[in-house]
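Got a structure for you, written out below as structure tokens; questions coming shortly.
Yeah, one chain of the complex is gone here, protein chain that is, but the others are all in their spots.
Let's turn to chain A:
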Amino acid sequence: MTKTLTVSALALAVAAPAFAQSRDNVQVAGSSTVLPYASIVAEAFGENFDFPTPVVESGGSSAGLKRFCEGVGENSIDIANASRAIREGEIETCAANGVEEIIEVRIGYDGIVFASQIDGPEFTAFEPSDWYSALAAEIPQDGEMVANPNQTWADVNGDLPSVDIAAFIPGTKHGTREVFEENVLLQGCEDTGAMEAMMEMGMSEDDAEAACMAVRTDGASVDIDGDYTETLARIDSNPDGIGVFGLAFYENNTDTLKVATMGGVEPSTETIASGEYPVSRPLFFYIKKAHIGVIPGLKEYASFFVSDEIAGPGGPLANYGLVPDPELAATQSKIENEETMGAGS
């Protein structure tokens, strides 16, 4: 038995380098939010070009960027999708591993919407302050922090239905959570004056911000670590529940969900593109410049992705829920000229 094991282990060890054969397809990994868009583009790319269909994997923005920064060569991915901008630390890691030239491509914007069961209570209009008061772990009251006393939405805002607070928000591993915390909770915290009150109580700005974004853990707010499908299932089984979804997901399920306005603005591709709707974020992908010209089809894929036919208004990405970038033309020329980060700006 030992012999068999040794032999098979040897066989594997010998075979491993042989996998480093030349690669003829583009490899992409990263954000699960960008995955649907990237796969729509990859599919259309495979149909229209003689290059093989690019391989698109998900795994999250951070995981994708980590693989992206592992080094240059056929064994590393060519493009990382991200639902947030690359961080300074990641650029440093990249540089340390030899990935020095990175092209940043913004493909458009993604809106985050607040939706509930279509026949459920009348959740039609929210303000960031409503969400802060409903979800904060502790709120300042008469000069000290007390556990959030609000039990129903009506406690928070008299205009909202008088049902128990049951919010299904993205878990902390999601990029969406960051946007939710910053654009909704923190904003609401400032709007209600809670942040000011905390700082008057002697908290530093950072501490106050952290307190603003701390979510209660008494069951009124539930972190969803899975996908929007899971949030949808929770809403289905709880008529009073309200969930946080991506605009694209909502647009695909308008027959079962109703959406609420935020700050008086209804989420739509138009209001997000114009910046009126407050809760949105840019989506990116990052190209390894060293791979252009080595991996066949890489540059073609990138320019196809941001072409007007694909990423522009009325294109397949917009139909799926991506909010087109008004500055698409600048992005197109950026790819054409292979402008790397730092060099162009």
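What we mean here is this: a contact is a pair of C-beta atoms (placed from the backbone, for glycine too) under 8 Å apart; a residue touches a chain by one contact, two chains touch by 3 or more; residues count from 1.
Quick note on the criterion: contacts and distances are computed from a predicted model.
This complex has a chain not shown, and the name its UniProt record holds, of "NADH-quinone oxidoreductase subunit J", "ABC-type transporter, integral membrane subunit", "Heme exporter protein B" or "Phosphate transport system permease protein PstA", is "Phosphate transport system permease protein PstA".
For the options A:D130, A:E209 or A:E251, the residue in contact with the chain missing from this view is A:E251. Of the candidate positions A:E57, A:E138 or A:D223, contact with the hidden chain is made by A:E57.
The chain omitted from view is touched by exactly one of A:Q141, A:S162, A:S204 or A:T229, namely A:T229. Hidden from this view is one chain, which touches chain A at 1, 4-5, 8, 12-13, 16, 19, 25, 32, 35-36, 39-40, 42-44, 46-48, 50, 52-53, 55-59, 75, 118, 226-229, 248-249, 251-256, 309, 316, 319-320.
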